[in-house]
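Only one protein chain is missing; all other protein chains are in place.
Chain nomenclature is as follows: A and B, assigned in order of appearance, with residue numbering initiated at 1 for each chain independently.
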Amino acid sequence: MATDHPAHQPASLSSYFITFGLLMFLTILTVYVGFQNLGAWSTPIALGIAVIKAALVVTIFMHGLNSGPLTWVIILASMFFLTIMLGLMLSDYVSRGWIM
Amino acid sequence: MSATNELVKDAGHAHHHKDLAHHFDTLEQQHDANLLGMWAFLLTEVLFFGGLFAAYTIYRYKYSAVFEEASNHLDIKLGALNTVILILSSLTMALAVRCSQTGNGLWTGNWLVLTMVFGFAFLGVKSMEWGHDYKVRLMPGKDFFWWQYAKAAKDMHTHGGGHELPDMKNVKSDTNPELGVKGRQESEQARLFYLLYFCMTSLHALHMIVGFGIITIITYYAYKGAYSPDYYSPVENIGLYWHFVDIVWIFLFPLLYLLGAHLVH
Partner (left out) sequence: MSTISLEPKTLVAENNQVVNESVNFLNHDHSVSSWLLSLDHKRIGILYLVTITLMFLLGGILAGVVRLELLTPKGDFVASDTYNKSFTAHGIIMLFFFLIPSIPAVLGNFVIPLMIGAKDVAFPRLNLLSYYLYLIGGVIALTALLLGGVDTGWTFYTPFSSTYSNSYVSVMAIGLFVVGFSSILTGLNFIITIHRMRCPGLTWFRLPLFIWALYATSVVQLLGTPVIAVTLGLMVVERTLGVGIFDPRLGGDPVLFQHLFWFYSHPAVYIMILPSLGVISEVIATFSRKNLFGYKIMAFSSVSIAVFGFIVWAHHMFTTGMSPYAAMVFSLLTFSVAIPSGIKVFSWLATMYNGSISYETPMIYAFGFLGLFTVGGLTGLFLATLGTDIHLHDTYFVVAHFHYIMVGGAIMGYMAGIHYWWPKITGKLYSQFWGRLSAGIIFIGFNLTFFPQFFLGYLGMPRRYHEYPDEFQVLNVFSTAGSSILAIGYIMPLFYFGHSFFFGEKADDNVYGATTIDWTSTTSPPSPHNFEKTPVVTEEPYHFRLKESAVVSH
């Protein structure tokens, strides 16, 4: 509040290119893993890689790393409520088979 | 235009600073409010796509075998190519934001133009895929045809027929009683997969098209030199939006294209 300037330091160029490289690597990895027969693990692994990629985009490209706590509250809230929606809906479908 | 007006706040106010709107006290307050507004909007967007992801999750759980089989008929190469193109556009967008932070209007504009070029390339590839799906009757509508197609495609895989597709003109309808209950159900489930595929990818594409409109306006202002280290939140906000669209694709790619990849071998 004290200063009259947003005064956010631009991130270094190399951080963007390293992130891009990592994203490319993870894309190749996810395609490679997709072709392996991992049974029930294939989706969790694919989603895990996607989460890492999304985290890279959020922290570096979207400057999440330099953002205030409120931005992180919003990011976590979006994940929390998405999990609630998917999880509770799925709980209904999964547990339907339990009854005799 | 009004929606973007919050983003593209032109210099019409004459209080302390040319870029400061009358109801804010400081530039920092204005910058923070604009940025936070965009994040809050993205929160809404997450739940917007979330509804479709929920439908996907439930049907994937219920009909997992057919979903994997259906996923196999999407072109992984084109999907992967599009992933690379979109991540490239995210990189150029990040560079555009960085240039606006340092007050380099020319390169802000240039990187934004490049972002749009990649964006159009993505949509070009996407529409090629959709056109192909239409040709082989995988478009989920009354004309959707799955059962024979799946069998024919499977035969081709086993006999090494390459990518030539069976002639679909004279095949019977999916509601044909010959298929039996099981065949009809599988056809419906495959159609559900393609419906979700089209809903998700076209909602994603719609977001990109809206993005083009806003980026065009911001590019214009960037070349005019409207942005400075004091005031660049429109560029930063469209950047956030674009990266979000990228993130959605990062999830769509494995969930739609790679679902049944392991069945190929």
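Here, contacts are C-beta pairs under 8 Å (C-beta built on N, C-alpha and C of every residue); 3 or more make two chains touch, one makes a residue touch a chain.
Remember, it's a predicted structure, so these values are computed and weren't measured experimentally.
Partner chains of the missing chain, restricted to those shown and counted over the full complex, are A, B.
Checked against the full complex, the one of B:R60, B:R98 or B:R191 touching the unshown chain is B:R191. The residue from A:S12, A:Q36 or A:S91 that touches the chain not shown here is A:S91. In the full complex, chain A contacts the hidden chain through residues 70, 77, 81, 84-85, 88-89, 91-96, 98-99. For chain B, the residues touching the chain absent from view are 1-3, 5-6, 10, 12-13, 22-23, 25, 29, 32-33, 36-37, 40-41, 43-45, 47-52, 54-55, 58-59, 62, 140-142, 144, 185, 188-189, 191-192, 195, 199, 203.
Here is the rule we go by: only the chains that are shown with their structure count from here on.
Once the centre of each chain is set as its mean CA position, chain A and chain B turn out to be 16 Å apart.
By the touch rule above, chain B contacts chain A in their complex via residues 16-17, 26-29, 31, 35-36, 39-40, 42-43, 46-47, 50, 53-54, 57-58, 61-62, 76, 80, 83-84, 87-88, 90-91, 93-95, 98, 101-102, 229-233, 236, 239-240, 243-244, 246-247, 250-251, 253-255, 257-259, 261-262, 264-265. On the chain A side of its complex with chain B, the touching residues are 1, 3-8, 10-11, 13, 16-17, 19-20, 23-24, 27, 30-31, 34-38, 42-43, 46-47, 49-50, 53-54, 57-58, 60-63, 70-71, 74-75, 77-78, 81-82, 85-86, 89-90, 93-94.
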